[in-house]
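A single structure is presented below for examination.
Partial complex: the chains shown occupy the same locations as in the complete assembly.
Chain lettering (A, B, C and D) follows the sequence in which the chains are written, and residue indices restart at 1 in each chain.
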Amino acid sequence: MKKPKKLRSRKAGMPPGTLVAIGEAKTAEAGITLLDFGPEALVESRLPEMRDLAHYRQQHACLWANIYGLRDPVELSAIGTAFGLHPLMLEDILNTNQRQKAESYGDYLYLVLHRYEVGAAPVCLVQDQISLVIGKGLLLCFQERPSKTFEPIRERLRKSNAVLRSAGMDMLAYSLIDSVVDSYFAVIEQLDEHAERLELEILGRPGPTVLEQIHQFRRCVSQLRRNLHPLRELLGGLGREHAHYFGSEIQLYLRDVYDHTVHILESLDDLRDLATSLLDVHLTTSSHRVNLELRALTVVATIFMPATLIAGIFGMNFRSMPWLDLPAGFFYATGLMLTIAVVMVALFWRRR
Amino acid sequence: MKKPKKLRSRKAGMPPGTLVAIGEAKTAEAGITLLDFGPEALVESRLPEMRDLAHYRQQHACLWANIYGLRDPVELSAIGTAFGLHPLMLEDILNTNQRQKAESYGDYLYLVLHRYEVGAAPVCLVQDQISLVIGKGLLLCFQERPSKTFEPIRERLRKSNAVLRSAGMDMLAYSLIDSVVDSYFAVIEQLDEHAERLELEILGRPGPTVLEQIHQFRRCVSQLRRNLHPLRELLGGLGREHAHYFGSEIQLYLRDVYDHTVHILESLDDLRDLATSLLDVHLTTSSHRVNLELRALTVVATIFMPATLIAGIFGMNFRSMPWLDLPAGFFYATGLMLTIAVVMVALFWRRR
Amino acid sequence: MKKPKKLRSRKAGMPPGTLVAIGEAKTAEAGITLLDFGPEALVESRLPEMRDLAHYRQQHACLWANIYGLRDPVELSAIGTAFGLHPLMLEDILNTNQRQKAESYGDYLYLVLHRYEVGAAPVCLVQDQISLVIGKGLLLCFQERPSKTFEPIRERLRKSNAVLRSAGMDMLAYSLIDSVVDSYFAVIEQLDEHAERLELEILGRPGPTVLEQIHQFRRCVSQLRRNLHPLRELLGGLGREHAHYFGSEIQLYLRDVYDHTVHILESLDDLRDLATSLLDVHLTTSSHRVNLELRALTVVATIFMPATLIAGIFGMNFRSMPWLDLPAGFFYATGLMLTIAVVMVALFWRRR
Amino acid sequence: MKKPKKLRSRKAGMPPGTLVAIGEAKTAEAGITLLDFGPEALVESRLPEMRDLAHYRQQHACLWANIYGLRDPVELSAIGTAFGLHPLMLEDILNTNQRQKAESYGDYLYLVLHRYEVGAAPVCLVQDQISLVIGKGLLLCFQERPSKTFEPIRERLRKSNAVLRSAGMDMLAYSLIDSVVDSYFAVIEQLDEHAERLELEILGRPGPTVLEQIHQFRRCVSQLRRNLHPLRELLGGLGREHAHYFGSEIQLYLRDVYDHTVHILESLDDLRDLATSLLDVHLTTSSHRVNLELRALTVVATIFMPATLIAGIFGMNFRSMPWLDLPAGFFYATGLMLTIAVVMVALFWRRR
């Protein structure tokens, strides 16, 4: 049922820079799509073999290679050698349980980003690691599987008069980062909707799975929050330690993206508080129902027990007993039962 | 029932500065009111068309344009071009789910502020985004819908000898910020009253909606608190990074406003603690009621079960049984029932 | 029942420095007591009219004016003009919901302090705002109502050889601050005693109001804690930003007072933890009682239900039934009842 | 039962440096033990009268005076005058509810330390204040009552070739501080054992006092944690602000003691988490027991109620009823009772 995870602990004791694929395989086949562009022209191509990338001759000012599903250490190693990438960087590309971070390796800036999608019910998060290697005129983007996240950017590049074509590699890198961060908004909105549905259900008539749903919802929010802290840190770092990779105009845009992460984080704090509140409400509602149930039971017992006792008393076999021989005795007895029941219910009613 | 929100995620992948209206539309029609004033004179006017603002010729030293309900990217773009506003600023004006912030764009200082109103029962908050663009002799104020918040300031301006008229744009900007922050006090006071009503209800006899009310109250307080942190940050920033937009006397006043936000934040902390305490009290009260209910049930069972058994025993059809033939047998039996009931109740009473 | 509060929100939109009395009026009449003293002499007087203060001619080196219950903006304005006080300072003196703070206005240091008293049961806090204006040879002290807090200091001044008389205004200011902080210890001690009483009640036999008492106790501690943070900040600031108002010996004493606030804060943290723990204990005790109640009910049901069934069985009207005709049948039946009851109770007993 | 505490609030309004004994008296009689030592010799003596200390002539290089139980302001004042101690320092020595702190008074370094012992069941902490006054060739140690804490250090001094004798006053001061911090380890270990016992009891069969024990345990841990923060601060300060009182080798040792406090703090964090977890477990166990109790009750009711109804039905006095005249009618009826009981219990069994 569950795909076997390749675990991180397999790497214990290995020398640094050893390439081993860690984490789940999320797509069956790997592939490369290339966008080779300059201010005037754009060539879009799809390489048949992974190793072709190493021999690809660049035609225009900028090359954006999008590599997805790559899990073969040998092929990655070939690409690494061709472009002069640091072994630690290659190691992190293969290890898809990586933390989001920005690292500077001389000519290259290396970014690890996460993209999220909300999975099917019960709500859960699907995470993809996106590794960006940003160099002069080169942008390598490693994804775990093909996705539509960057399609709008490709569309913008395809337009002949696109600003993006002549704006330089840093503008493209910013656009990719921006669309990753924007994809968080979609996740937040879906979680928001889910929370509203849950809220209605809990305040209305909660079904049997509501508890599991709250639990899953909390886990999602908690997981997303935990991942946003490194993202914010990363984006803050782009404007400080790694500022020389980006032009001053792009810096302004990056500050804007940074503000978005802060905004997302606050939305997540709201969702977390909401989840806690929902659980509290659910618990209290549940305790309230115990109360109503008990009240019903007490009322039933209070009405029927005294009456049953009176019936029992007049069912005793004593030779001489009052009322038994009166013609209206039966009605006296049942009248007494009714009176006592009414009085006791009235007493209970008043106490509350 | 619920107005369709324009969601933030629609903008994923778009180039920076793309103008798209995000967030709910809160008013049907847009409009502009102008206050064109100097130390001696004041002209108040209402522009019929949004685009007229771009062609408006200023007559006095200062111009305060109040624009509400603007959601059309084309018209905003025209205004932006006329006054030389940065595209990112225009983007933020349209996106009404913005975080409160202060940003400096050369000649202009751009502020995003939130105004709150307390909605109808169950208690909720209605948020309006107010965008202030503060320049030399110019103040643009973008609101989501017309409101009375700035009416007292307009009143002060209309007076012929108003200090505000000759005090410069920074004094007007301060006055607007101050009245936004002051409007929080009204919200706090309404929440305070609501909390007192809730407290009385919970400690007295809580109705069926009390839980939902606590939940909504907590959400309001939590939402407001979350929004106050950026506001405090913003006001702190006005005295540091953006200090050159304000004279030294205004700095003193801004410090005062900053103190108010700290005060509001502490009041909100109190309200949050109160909300948590109220939920705890409600939960414990609820558990206490289960107890009382159970006690009632136990007392009923303890009184009637032994008596019913005795009645049952003397209702058995054995040929020879004690007491049955005695003339006072019936009274012996009922006396026994009474005695046992009294003894058992007394026992229960003593144990507690 | 509740005095109408003058609310802070009334001031929204007013120009800064507008004088409006905010907060409850706590005394019917206002008054001024004067201590005009120097190393050799002391004159103590009571001004009949508030406005006389503006015309008072100082006779000795130092003047300490204690003004209580002042809520009239006109009179305060007159005093302000006479002594050259800043409008923002006057505004804060009237607004008795002010946060504790220290502000420097050129010649004057302005302090807002809070004094607390523990009110009657259920425990609550009564807060008084004390505004100190400290200048050269002048100390104005604005209180919401007359109190005994500063009486020991007046006593010390009245002694002819008092160190305090010749020690300068900063020593007097320190003495006032010190006695305000010392008054917190009394509050802590009263809360401590209250907590001990609550603890005994909860671990013993909790009455019906115990929950409300814990709730009120938590509110008090929470409110006091919230107010102590600004106080600590204020006192820390006296040794840094406002250090030039105090001599170096007084600095040493102020550091001591600062340590006291830290100590008080830690005591309050203890009290808060205690309150949380008490609520937990109360909740668990309550759940434990449900348990005991249920056990009692189960025991009662376990003893009487089987017996009642047996009585019912021998009360059936079948023509031929076993035991009915035996002389000892009745005793067989009641023996059976007893045996079953004993066995079932024994079973229950062993399971626990 | 409880010794009357002298309360801190008594000092409100008094001038700084006023000597009043605050806190409980913990021993009946006061005393002084002297260790007057140099590299070659050691004289150990016991002064009969407190005031003799002021006139004691020192014979060797170093004097360590251990004063316990001193609560008389006059005698303390005499000592203070003889050694030139600051009034604020004397005030803190008498006030035994002091916070742990290090203060520098010119020639003297003044330390307030706390020593703890674990009291009898229910677990509680007994606190002693230890005031150290460290000067050149002089160490005054004020304790609330005599204790064995420093005995091992005295033993080390008594050895003729002791390193401690010639190592200087700072080494002795370090040794005293170190043994106070080491005494915390003993407290932690006792609390650890107590927690293990509690854990076994809660997971096994909790007695009636278990809740009170958790409550007391939490209070102890909370109190100790609160007191460790000032201690850590103090020890950190010894290496920074007060570094000139200690040689460089002693600095290394003090860093070690500082690490111990961090370690103790982490152990206390563990104990606090454990206490919280234990309460959670206890609460959940308690709720689980309610469940079992209810299940028992339901089973009893489910077995006996239908049977009692059938017995009641066949006990009705209708003229014509089925089965009554059959010879095996009784066994039909009791068989029916049994069948229904078995079926219902089976149903309940399957649902769980």
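One rule holds in what follows: a residue touches a chain if its C-beta (ideal position, glycine included) is under 8 Å from a C-beta of that chain, and two chains touch if they have at least 3 such contacts.
The shown structure was predicted, so the numbers you read here are calculated from the model rather than taken from an experiment.
Of the identical chains in this model, 4 are shown in place, and the full complex in the file is built from 5 copies.
One rule holds in what follows: only the chains that are shown with their structure count from here on.
Look past chain B and you find the other chains held together by touch in these sets: A | C, D. Where chain C touches chain D, the two copies mostly use different residue numbers: shared numbers make up under half of all numbers in play. With each centre defined as the average position of its C-alpha atoms, the distance from chain C to chain D rounds to 27 Å.
Taking each chain's centre as the average of its CA atoms, chain A and chain D sit 43 Å apart.
Annotation for chain A: residues touching 2 or more other chains are 315. Taken chain by chain, the contacts run in an open path, each chain touching the next and the two ends left apart. Chain pairs that touch one another: A-B, B-C, C-D. Per the touch definition, chain B reaches chain A in the complex via residues 7-9, 11-16, 88, 98-99, 101, 205, 211-212, 215, 218-219, 222-223, 226, 230, 279, 282-283, 286-287, 289-290, 293-294, 296-297, 300-301, 304-305, 307-308, 311-312, 314-317, 321, 323-327, 329-330, 333-334, 337. Of all residues in chain C, only 149-153, 156, 163-164, 175, 178-179, 182-183, 185-186, 189, 203, 252-253, 256, 259, 262-263, 266, 269-270, 273-274, 277-278, 280-281, 283-285, 287-288, 290-291, 294-295, 297-298, 301-302, 305-306, 308-309, 312-313, 315-322, 348 touch chain D in the complex they form.
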